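Below you will find the structure I want to go over with you.
Excluded from the complex is one protein chain; the other protein chains are retained at their positions.
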Amino acid sequence: MSGALPLLRAEGLRTWFPIRKGILQSTVGWVRAVDGVDLEVPVGRTLALVGESGCGKSTVGRSLLRLVEPQAGRLWFDGVDLLRLAPGALHPYRRAIQIVFQDPLASLDPRMRVRDAIAEGMQAFGIGANEAERTERVAALLARVQLDPAQMWRYPHEFSGGQRQRICIARALAVEPRLLICDEATSALDVSIQAQILNLLRDLQAELGLAYLFITHDLGVVRYLADRVAVMYLGQIVEEGETERIFGDPRHPYTRGLLAAVPSVDPSRRGVRAHVRGDVPSPAHPPSGCRFHPRCPEAFERCPREEPRLVPVGDGASRCFLAEGAASTADPS
Amino acid sequence: MSDPVLVVRDLVTSFPSARGRAAAVDGVSFELAEGEVLALVGESGCGKSVTALSLLRLVPKPGRIESGSIRIAGREVLSLPVSELRRVRGKEAAMIFQEPMTSLSPVVTVGAQVVEALRLHEAIGAAQARRRTTQLFDQVGIPDAESRFDSYPHQLSGGLKQRVMIAMALALRPRLLIADEPTTALDVTIQAQILELMRDLQRELGTAILLITHDLGVVNELADRIAVMYAGRLVEEGTREQVLGDARHPYTRGLLRAVPSLGRRGERLAEIAGVVPTPQERPIGCRFSTRCPVALPRCPTDPPGDTPVAPGHVVRCHVVAQELAR
Partner (left out) sequence: MEAHVVSNLVVALLLAGAAALAIGVRRNDLWRASAVELARRRPIALGVVGVYLAVALLDSVSWVGGGDAGAGGNALDLHRPRSLIDRAFPLDLDEKSYSAPLASVEFYGGAPLDHPGRHLLGTDILGRDVLHLTLEGTRVALLVGGFTSLIVIPLALLVGVSAGYFGRRIDDVAFFVMSTLASIPNLLLLIALIMAMGRGAVQVCVAMGVTSWVGFCRIVRGETLKLRELDYVQAARALGVSEPRLIWRHILPNLMHLVVITFVLLFSGLVLFEAILSYLGIGIDGSWGQMIDQARDELARDPIIWWNLAAASSALFALILAVNFVGDAVRDVLDPRTLRERQ
């Protein structure tokens, strides 16, 4: 990875959910939602975490915030391992990492006025000397996300979906974070509204030097917004690298399958091919060896027997035996 | 040339709102030829789903079809008695929905549900119905069709459930398939599989498909013709190449520029400013005029008429009409 120290680095992140059965609720198995994930978010840049349902990307987001407690791993931020901190000691770090969720309606308490929702974080961290000052800050934040500050006394249901998402962004910005996790933040919005929000996010990044961890399944959005991409499948990162390299020269069959499956709006480019067959296996029972092998069009004898490791490819990595062979002839750019 | 399988004329479907009734579908007309795929495209709230539900008179109360004409295979649906309507539903025209989870009954096996649909319209025995169903499952690419017959919906993935829905819809070889956001709830790799399946089946069976969606990529994959809807009205209609390659209406152009596609990076996404007007806020003239970057003074007050731009390509826009007049 390139020179400067990353803002956030996760090592070996593991978040498993117990499956409980029976009268005594004994644990009969584990859903391995996040199973050994390493990632780095560079300062002031965007890392996209891509994958389909069940891959664990949302759980990664929540694990980074400890909204869900990981079982293992390290989370380096400002030289501190966030996962080792006691809940009380974690509090000041919460300011630095914030999150925007997918459903803007569910993300806002329906019984709370917008102004109070945005000011809530400020109160928790003692930002603003008194209520009046906080109200002023709320007005400034609303203006920054292109909403009319006079509307701050309204309730969430009085706004449209796109406006609600702007309110959620304002709420996250209120505590002056350095990293914003966007968990499918534009997936529930119409295309034309999505464009507004994406542009807003880009502008905010340029203005405030914010880093983003953009969690999504939409590859088009990824190409537009992200500097680096990490592709997830069944709890693991299967490929990682700079955006242009991932789109131009994907080295993992799953990444290739994903890219080939996205339909284009160009009328001269038709015919998506479903290279990736079958359905996603359950994260409670991942396949043996390489987790992707049952659906992989390029699988061979080694794949079900051995688990592939991440192999360096370009300035990123790929978790595939095929990339190993090609590593020696890898494009150094 | 055979008669079109679906003819819709001036359909108006309304819902009660704070001030009187609001027309979710406000004077929509289109035709679907035998074996053709027409995509009805628009964002949320434009009325495309309500249009689809209106075709088979499935609009939930308190919604109501106010006026217009819907002819499926030559029969006027709006004036059919319910018993006749039930025969049209399933046999002449079938529908598949967005959420496979809620479209299938959770307490009946998937095989039994298809059999039920079959035996409702045809007089065949249970064993024969089971055979037909298993064949259908094979045809739609469900692995282990024999044993899958006895599975319950919760035991199947989203993609498999959608395949079951398609099997059920096509079981009676309807001439018209209405697909309401069939792949929106699916992952992109599963979507690719379903799109391939629908394309192959459509070619094989010659079913006409009315595809309702907001996803322009899916439209590009499946549609022969496209109709773009905004705030209850159609604003542009044409072949796939015409609408996607040579879009004329400012809304269509705005939509296409707002889609972050795989092929572009760096430039700003073109936004469409503002939000869709509520029925109370709709201008009397062109409904897009409140957000249109090139609106003329007459646009908010004067409803635009049909402007043919090319053979088969119609746009409803004063600006386009003006351009052509020059």
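For reference, chains read A and B in written order, and residue numbers begin at 1 within each chain.
In this section, a contact is a pair of C-beta atoms (placed from the backbone, for glycine too) under 8 Å apart; a residue touches a chain by one contact, two chains touch by 3 or more.
Owing to the predicted nature of the structure, the values given are computational and were not obtained by experimental measurement.
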| item | value |
| --- | --- |
| Where the missing chain makes contact, among the chains that are shown | A |
| Option from A:Gln98, A:Thr135, A:Gln163 or A:Gln196 whose C-beta touches the chain left out | A:Gln98 |
| Residue touching the undisplayed chain, where the options are A:Cys168, A:Leu189 or A:Cys296 | A:Cys168 |
| Touch list for chain A against the chain that is not drawn | 62, 65, 67, 91, 94-95, 97-99, 101-103, 106-112, 120-121, 124-125, 155, 157-158, 168, 171-172, 175 |
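FYI, only the chains that are shown with their structure count from here on.
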| item | value |
| --- | --- |
| In the complex, chain B residues that touch chain A | 43-44, 143, 157-160, 187-193, 195-196, 214-221, 240-241, 244-245, 254-256, 258-265, 268-273, 275 |
| Chain B-facing residues of chain A, complex | 52-53, 160, 162-163, 190-196, 198-199, 202, 217-221, 223-225, 243-244, 247, 257-280 |
